[in-house]
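Just one protein chain is left out here, and the rest sit where they should.
Should a chain be cited, it is by its letter among A, B and C, assigned in written order, with residues numbered from 1 in that chain.
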Amino acid sequence: MVLLDAAGLTKRFGGFVAVDDVDITVDTGEVHSVIGPNGAGKTTLFNLLAGAYEVTAGEITFDGRDITDLPEHERPYLGISRGYQITNTYESLTVFENLQTAVALYHQNYYDMIRSLANRTEVTERVETLLERFELAPQRNVEASSLSHGDRRRLEIGMALASDPRLLLLDEPTAGMDAGETERTVSLIQELTDDMAVLLVEHDIEYVMTVSDVITVLERGAVIAEGPPGEIREDERVQEAYLGGKADA
Amino acid sequence: MSLAANILEGIIYGASLGMLYVLVALGLTLIFGLMEVVNFAHGAFVTLGAYLGISFLDLTGNFWLSMVLAGVVVGVLGLAIERTLIRRLYGEEPIYQLLLTFGLALLLEGAVILTYGQDNQLLSAPALLQGSPVPVGPATVPQYRVFLILFTGVLVAGIWLAIQRTKLGLIVKAGIEDRERAQMIGVRLSRVNMLIMAVGAGLAAVSGFLSGPLLGVSPQLGTGLLIVSFVIVVIGGLGNIRGTIISGLMIGILFSLTSFFYPSLANPVIYVAMAVVLLVRPEGLFGGVGS
Amino acid sequence: MSSEVAGYGQYRELLERLLDSPLRLVGYAVFLFALPRVLPIGIGTQIAILGLFALAFNLLFGYSGLLSFGHALFLGTGAYGAALLVVHLDGPPVAAILLAVLVFEGAIALVTGLLSLRLGGVYFSMITLAFAQFFYELSFTVDGLTGGSDGLLGVYRPSLFGAGLVDLADADNFYTLVALLVLLVLGFSFLLTRSTFGRALVAVRENEERTTALGVNTYRVKLIIFVISGMLAGMAGALQGLYIRFVSPDILFWATSGDAVLNTLVGGMHTLFGPIVGTLFLHWMEDTFFATSPGAWNVLLGAVFVFFVLFARSGIVGQLRSLLRRVADWADRREAETTSIAAESDD
Partner (left out) sequence: MLEVDGINARYGDSQVLWDVSLSVGDGEVVGLLGRNGAGKTTTLSAIAGVQPPSTGTVTFDGKDITGQSVSAISRQGIKLVPEDRRPFDGLTVRENLELSTDTTNGEDWDVPRALGEFTQLDERANQRAGDLSGGEQQMLVIAMALVGNPRLVLLDEPMEGLAPQIVDQIVDIVRRVREANIPVLLVEQNVDVCLELIDRGYLLHKGEIRMSGSAAELADATEEIDRYLGIRV
């Protein structure tokens, strides 16, 4: 089933076309990765889908609903959630409080000024589940700013998952991780996709080839190939995009 | 007097006042553009300039020399404050720089009160400019006003040209646009910061001294001008040199024209102008940061 | 909250529980009702009212990080509003005045907030300052209403509920009313700190981008706290007008906004009670030094403030808290050493 369908997506910054007429669809339950050389427009595309940037042209449909102009803060309520490329947590809050914030602001009425957050057992329970699932329980009282990089990346994903999304957008979740941490994250993501779709922006090719069902390759803002990992691996244009090959071809 | 003469006079009076605002706001905007510090102490530089100028005038009897001396002394003070205090907070949240300079403003204003007392001081235009008003078309304008427009006009034009045409100006513009990139081509930004802080403080002091004959000199003189400068940079865009000059003039003329026709509304009207700009174009009339 | 203090030693844990306990409100109550026994009641009342003003300011600044340099706007219009109601309506009950002022200030805060929140960061500070200055200038313009620079005379204190019920001309009664309102606001702040909305505010302050991505309308969140803060500051203003029984444009001057900033930072901006402590401390300093020389007082105030910005940003209360935490940690370490020595000697 098609969950996310973006058609003719274009983003211009001044005269520069960062994303150029991109079509992309994500089905329920699939891991869909977007790869490409530096400057290909991956992160811009990601921000368009998440609603952080306004679309110049094209439209985005989620679960049959047109969300092209839907404000970023309303997208989580449809089931879209995002992580950040540069870890973007609440630095001075503890791991527990970070997850508690993510859970409470989504699941509770965040205009409630009276009732104590700590007494919301349903929030606390969800946080505990997330702590277990992301193996962060031992660091629960550690401030996010003092976590190791891998732990922080997992906290980042955990916060994005707090809203029980149907589509999770992740921007380079394994950036800066060592092999072991990457492996843990890979298996985590694979577990996730039983009940949700994941759209990944990645540059770690090995990792992309392992986890993806479908890969879209961008170059200079445009899609140059799309298909399962095996196909992409053998695609001439993709080879060229990565290894160069001059224009005289 | 005819309506046309009234309007013309309003515009000329407004331009003379507006140019004084521009001198204050330019320093504010340059300091913010380069250092990302909103300098609350800028108003204290204005006040200090006026009072020091009066002291120098008592000492030397020369209006022009006193103006220059006040500018230089306050400029050096600004430089010293940048070196010793403000630079400690570079890269921190802007709120703390704002709070720090607010404390400095209190301190400097207190020092003025301590030295000169609370009462207003009299500062009159130099004898040279106290002759009979100058006819300008159907209007007549006091000589000092005409001088103010010419002098501050030349000063602002000089600054504008220096920024547009000299290498130093290029460095300032480049620093405002992208500090890190400027350092990559070898610019010593910390020296530029010092210079701009000194120039900004000096201009504020000159503006304070020159506004004395118009507005009277009180310990609150500078803060009044500072708040109007805030309105100007909100309209013109912080760090936007051209926008600051144009909106400074506009606010001066708006104030002056209103005070000709509805004197009691002259002060409030500039804030209404700001509110309207915020409503219609929150990013400022002249776009964002830039030249 | 126990899960969040786990991992500390027992003294530290005890301290954290204490610091987070509603019992603090009892402490504040004791403090407030002891104040007029220690200080002349006039000074106590003044500190309580200005403390309330700082408290209202800190609801905005401390939680959401928005530095308003224009809170005099609310204090001043609140004072004028209350005074005008008394003068023109022949002394309506104070309870009604306070309610009317709350509504009126809510409307003012909504309009100014909608505009000043359109730009973030330092622009917010400059714009709020300019709006306050607008009302300051306006108070001279509409001198038929406000009395211009002469101020508004003939204000008196009607009874709280009308028909002479709870006479507020009585200094003790008036102080009790102020103290109860301060406690009410402290109680509200306490609840807010622990509530979901309080967390939303902290989240906006710490990382607005992430908070938006979590599904929060951050503009609206900021607007709501701005309006609440403005309403409460306006209420403090109404009390001030009734207390001094005279309102002049001075109350709208930028220096009044500055007082809220000073009192809050010196007392402790991320603390509940800091603004009150800061108001008390600076008021005491002013009483001691201002009389001798206003200039010297300004120099001293500026210097104290610069010192706090550079070296003690958490303010008096914040510094005390971290001192207590250090003592508790020290006690825990000491006990751990003693136990381990005891354990060794057992072997």
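Convention: a residue touches a chain if its C-beta (ideal position, glycine included) is under 8 Å from a C-beta of that chain, and two chains touch if they have at least 3 such contacts.
Computed from a prediction, not measured in an experiment: that's the story for all the values here.
Chemist: List the displayed chains that the omitted chain touches in the full complex.
Modeler: A, B
Chemist: Of B:5, B:114, B:136 or B:170, which sits in contact with the chain we cannot see?
Modeler: The single option touching the absent chain is B:170.
Chemist: Using the document's definition of touch, tell me which of B:61, B:91, B:135 or B:186 contacts the absent chain.
Modeler: B:186
Chemist: Which residues does subunit B use to touch the chain missing from this display?
Modeler: Missing-chain contacts on subunit B: residues 167, 170-171, 173-174, 177-178, 180-189, 290-291.
Chemist: Under the stated touch rule, tell me which residues of subunit A contact the chain that is not displayed.
Modeler: Interface residues of subunit A facing the absent chain: 14-16, 35, 37-40, 87, 147-150, 152, 172, 175-177, 203-206, 209, 220, 232-234, 238-239, 242-247.
The rule we apply is simple: only the chains that are shown with their structure count from here on.
Chemist: Based on which chains touch which, give the shortest step count from subunit A to subunit B.
Modeler: So the least number of steps between the two chains is 2.
Chemist: Averaging only over C-alpha atoms, locate the centres of subunit A and subunit B and give their separation in whole Å.
Modeler: Whole-Å distance between the two chain centres: 48.
Chemist: Between subunit B and subunit C, what's the gap in Å when you average each chain's C-alpha atoms?
Modeler: Centres of subunit B and subunit C (C-alpha means) sit 33 Å apart.
Chemist: Just give me the whole-number Å value for how far the CA centre of subunit A lies from that of subunit C.
Modeler: Distance between chain centres: 41 Å.
Chemist: Could you pull out the residues of subunit B that touch at least 2 other chains?
Modeler: In subunit B, nothing touches at least two other chains.
Chemist: Spell out, as numbers or ranges, the residues of subunit A touching 2 or more other chains.
Modeler: Expected reply: no residues.
Chemist: What does subunit C use to touch subunit A in their complex?
Modeler: 1, 3-7, 188, 191-192, 194-200, 202-203, 206-207, 209-218, 221, 224
Chemist: In the complex formed with subunit C, which residues of subunit A make contact?
Modeler: Going by the criterion above, the answer is residues 50, 52, 71-77, 81-82, 84, 88-94, 96-97, 100-102, 104-106, 108-118, 120, 124, 140-141, 159-160, 162-163.
Chemist: Which positions of subunit C touch subunit B when the two form their complex?
Modeler: My answer: residues 65, 67, 115-116, 118-119, 121-123, 125-127, 129-131, 133-134, 137-138, 140-141, 143, 254, 258, 261, 265, 293-306, 309-310, 313.
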